[in-house]
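A protein chain is absent from this complex, but the other protein chains hold their places.
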């Protein structure tokens, strides 16, 4: 039975970087969409695009294609976006799949969930770059894509785009807790993901905010979209199925 | 060198549901017994059967078959039972193997080790069902057998039997701490087991109550007896060997 997936990318990415995972899911017989959010498209204004703009662009994508029974997956920052989408158009969704993704409470920003030294680093970079934030290569290589070799780490880094920092600092507005939504919820935890330190981890700290949820784990870093798309696709399908 | 195993099932199960694992252990050359505890047999009175009855039925099984040098393994609720058996007839045992199982202190009940929202759910269900507790399918599917597909989750659920709730609320009586028993102790941790939330986990929270113990881990959910019996059998054998 083919399922319909919408995969929402993380910060610094576009839909193009997650097409490799989507292709593996398509080979397994499913439909997979990879929209690029407002704020990460070539012409978007990084200085002014905010979290609501990004959420609205994902809602618009789903409505314009008239998608229903959607299994909506978000990676990292994409967790902020799918949380907002679920709050707005839950009736079009079947299940939420967080992939080492942020799970916000009402009134929280992404920056509220990361360690203080990240916020300080982001503030400094965005302050010097017109409110667009980038990631130093050393951090990317060691803490985001620790399972790749240097050549792949570099090639993947070269594809990233400057990210609208307001989407990290804007507080999300949710009408009810995500745990209360009458949708399936899953969390994919890539076990060597230290993009968030394991003393302040993705799982179970953020995953358990979903209330009753399904855990799926796989070996890999935060950037399995590059380092192991086949294995990540398998995990997403195990998380997203009924 | 063939070893003798007695495998004690968890709540809602009988010995029949763990025969698939036992078969893999037998193929590896060992003897494996799968008794069904008092309280889970067809005619047992779910309203009145308590923890001591279940422990006594396992003791009786081992004594009637005159088993010695037993490697006694318990799954989940079965950890309460093997702890009681070890307290009564340690001289017949060689090693205890806890498989994502409860490790009680003297005077503790199973319910003392689970999160409050489980106790509230169990209380409500047992209150409405003559003190027999069952598990809602949604909880089973998402948190107990998260590594299976829906068809297997449903087929396994259909085999479960209502469980005598007194075995969850009765306090166990132990003459000495389990860590003090002169037996080998092992803990098998199935890594994606969120039957207990990972913020209040099986391991190391409960495993370390064993004092010096051997850790064996494998990928899988709380219900690998259904979802991956071959892999679980391998883990039990690595845990149970000398």
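First chain written, first letter: the chains are A and B, and each begins at residue 1.
By definition in this document, contacts are C-beta pairs under 8 Å (C-beta built on N, C-alpha and C of every residue); 3 or more make two chains touch, one makes a residue touch a chain.
Quick caveat, the model's predicted, so the values are computed rather than measured.
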Residue of B:128, B:151 or B:212 in touch with the missing chain, whole complex considered = B:212
Selected residue (touches chain absent from view) among A:146, A:167 or A:207 = A:146
What residues on subunit A make contact with the chain left out of this view?
-> 138-139, 141-143, 146-147, 149-150, 191-192, 194, 197-199, 219
Those residues of subunit B that touch the unshown chain are 184-185, 203-205, 207-208, 212-217, 238, 241-242
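Convention: only the chains that are shown with their structure count from here on.
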Cα rotation angle, subunit A onto subunit B, in degrees to the nearest 5, is 120
Inter-centroid spacing, subunit B versus subunit A (mean Cα positions, whole Å) | 37
